[in-house]
Structures are given as C-alpha cells and as structure tokens.
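Missing here: one protein chain of the complex. Every other protein chain is in place.
Right, chain A next:
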Amino acid sequence: MAKNDLQGTLDLLVLKTLSQMGELHGYGIVVHIQRASDDLLRVEEGSLYPALHRMEQRRWIASEWALTNTNRRAKYYKLTSVGRQQLQDAEKNFEYLVKGVRAILSYA
C-alpha cells in the first residue's frame, strides 16, 4: 500500500475528496480515499488531522459540527472558494509532477 510520501499530496487528496463529495468528516475522508483508490492509498490519522487543521487556518476549507446518519456528532469539512482555487493549482502541479516522473522512469 502506497504511503503519501510526496510533499503536498495529502492536501491535494483531501481537497479533491471534498470537491467530489461536498461535506465530509475526517473519518469519511479517510474511508473515501481508501475506497476510491481501491485500497492503494491509506491516509494516516496522525497526519490527516494536523493537515485539516492547517488547511482550515489557511481558509482552504471550512468546518462545522453536525450529526452523522447514526446521530453522532462529527466535524464536517467543506471546500471554500480559496480552496477550490488551491485545488486547481495543486492538480496542475501534480500533473506536471507525474508527467515529469513518468518521463524519467520511461527514459531509455
């Protein structure tokens, strides 16, 4: 299972998840990323929550407490307009990164 080694990838994954799913709590993000990547990526809680907190400080995401379907209180995160912009930039950067790395790997 791949770990999130590339700097900033976690932020990208979280932002993308929120843009696709709308509002989600931390656990939901972990589960979504694991499922959506067919179990290839697993986010560690130890790094997820500091990242969420940091992104909230930068106003990329906003949070509020709400009830889950099972009537449990949880903190839900959603993308802000700043976060949407940030997501676009991050996606672009990632494309470049992937292209570059692939080019290096396939260099004969």
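The working rule: contacts are C-beta pairs under 8 Å (C-beta built on N, C-alpha and C of every residue); 3 or more make two chains touch, one makes a residue touch a chain; residues count from 1.
The rule we apply is simple: contacts and distances are computed from a predicted model.
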Can you match the unshown chain of the complex to its UniProt protein name from these: "Permease", "ABC transporter substrate-binding protein", "Pyruvate/ketoisovalerate oxidoreductase, catalytic domain" or "Dimethyl sulfoxide reductase anchor subunit"? "Permease"
Going by the touch rule given at the top, which residues of chain A touch the chain that is not shown? 25-28, 30-31, 44-47, 49-54, 57, 68, 70, 72-75
